[in-house]
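Quick one: structure below, then a few questions.
Complex shown without one protein chain; remaining protein chains in place.
By written order: A, B and C. Residues from 1 in each chain.
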Amino acid sequence: MFELQIEPRFNETDAMGHIGNTTLPVWFEHARSALFELCHPALTYHDWPLIVAKVEINFHGQTHYGAPVSVRSWVKSIGGKSFVFYQEAHQHGKLTASGETVLVWFDYATGTTLAIPDEVRARLAEHLQPSAN
Amino acid sequence: MFELQIEPRFNETDAMGHIGNTTLPVWFEHARSALFELCHPALTYHDWPLIVAKVEINFHGQTHYGAPVSVRSWVKSIGGKSFVFYQEAHQHGKLTASGETVLVWFDYATGTTLAIPDEVRARLAEHLQPSAN
Amino acid sequence: MFELQIEPRFNETDAMGHIGNTTLPVWFEHARSALFELCHPALTYHDWPLIVAKVEINFHGQTHYGAPVSVRSWVKSIGGKSFVFYQEAHQHGKLTASGETVLVWFDYATGTTLAIPDEVRARLAEHLQPSAN
Partner (left out) sequence: MFELQIEPRFNETDAMGHIGNTTLPVWFEHARSALFELCHPALTYHDWPLIVAKVEINFHGQTHYGAPVSVRSWVKSIGGKSFVFYQEAHQHGKLTASGETVLVWFDYATGTTLAIPDEVRARLAEHLQPSAN
């Protein structure tokens, strides 16, 4: 499990007085940084090996400015060329949003999908969500 | 069908050289403005009747800076208290992203879901996706 | 003079009910696209010739969601290695924000400032603000 503490920013609120719906995808991408380091330790852009195929976010309650948000992330499942990352946002001890991201191992130069290397697969497996085992 | 033309902004690119994944939810929300006017013509915040329950985005290809993007939106289905909005982003005549948003009729003051009013249901029905009829 | 029409986005509002202060720099950067094309017609990133040295924004009134904003831009002055771009945002016929950006001709590969090429200088001069002549 990866955990990231986020302090909501004032510009992330919207006129409804809560954190805008477009902010959660930003927080979840930011919380995937741990994953980037695990998949591609060099963090260089020119040989970045991942592309996002799908993002899904479920809103369970409103998130507000003025209190920290904890984003928790797990690997949900690992396929041949892609894997699924599952994330939750909690504020005041309540789940306010959850989501899944499908990430594909990808060669940007040739535009083709590739098999996830074994050493990455092993590192990903260390972060599998318990219930998914 | 609602159609919105978007000129990608430079700050919407990321270090991969393409439009970042967190930008599509922003464009899709922006393209839901037509929907806001249809559901709540006054556009006043204090009695805003909609809350987003789910956002899902599928990435079919990369979107780039320097060419316009057309976002097309339809009502996919209408339930008792919620409806589904389907959206597509096209650039250079190719589908680069598609997505669905589940919107719930909601009373922010009491925090309860409500039945979609009949006149709104009728207006939504005029924008049903042909294949969904 | 360059003019760009912008439809404020809901995610650009903040909890004060108006367009957030961090949105104006985004709109002004977006309105500098015309300038990018004029300075660097190829629009390729790897030999991008400009770097921003300074951004200044004055807020003259609140900007709101629900009505278009017109961003007007002029070249204010042209120096040896840099020039100043002046921009205004108008909504409902009123000036709501104005700002200046100092842009420097720059070689990212060597990290050095360069003289603005004569042909660019001539193109910039065509967009000088009348009062600045």
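The rule is simple: contacts are C-beta pairs under 8 Å (C-beta built on N, C-alpha and C of every residue); 3 or more make two chains touch, one makes a residue touch a chain.
Remember, it's a predicted structure, so these values are computed and weren't measured experimentally.
Peer 1: Given the contact definition stated above, which residue among B:10, B:48, B:74 or B:108 touches the chain not shown here?
Peer 2: Residue touching the absent chain, from the options given: B:10.
Peer 1: Using the touch rule from the top, list residues of chain C that touch the missing partner.
Peer 2: Residues 15-17, 21-22, 25-26, 29, 45, 48, 51-59, 108 of chain C touch the chain absent from view.
Peer 1: In the whole complex, what residues of chain A lie against the chain that is missing from view?
Peer 2: Contacting residues on chain A, toward the hidden partner: 7, 9-11, 17, 26, 29-30, 33, 36, 43, 45, 65-66.
Peer 1: List the residues of chain B that touch the chain left out of this view.
Peer 2: The list for chain B reads 10-11, 13-15, 17-18, 20-23, 65.
The rule is short, and it goes like this: only the chains that are shown with their structure count from here on.
Peer 1: In whole angstrom, how far does the Cα centroid of chain B sit from the Cα centroid of chain C?
Peer 2: Once rounded, the distance between the two centres reads 29 Å.
Peer 1: Distance between chain A and chain B based on Cα centroids, please, to the nearest Å.
Peer 2: About 22 Å separates the centre of chain A from that of chain B.
Peer 1: Express in whole angstrom the distance between the two chain centres, defined as the mean CA positions of chain A and chain C.
Peer 2: The answer is 34 Å.
Peer 1: Of all the residues in chain B, which ones touch at least 2 other chains?
Peer 2: Within chain B, residues 17, 26, 29, 45 contact more than one other chain.
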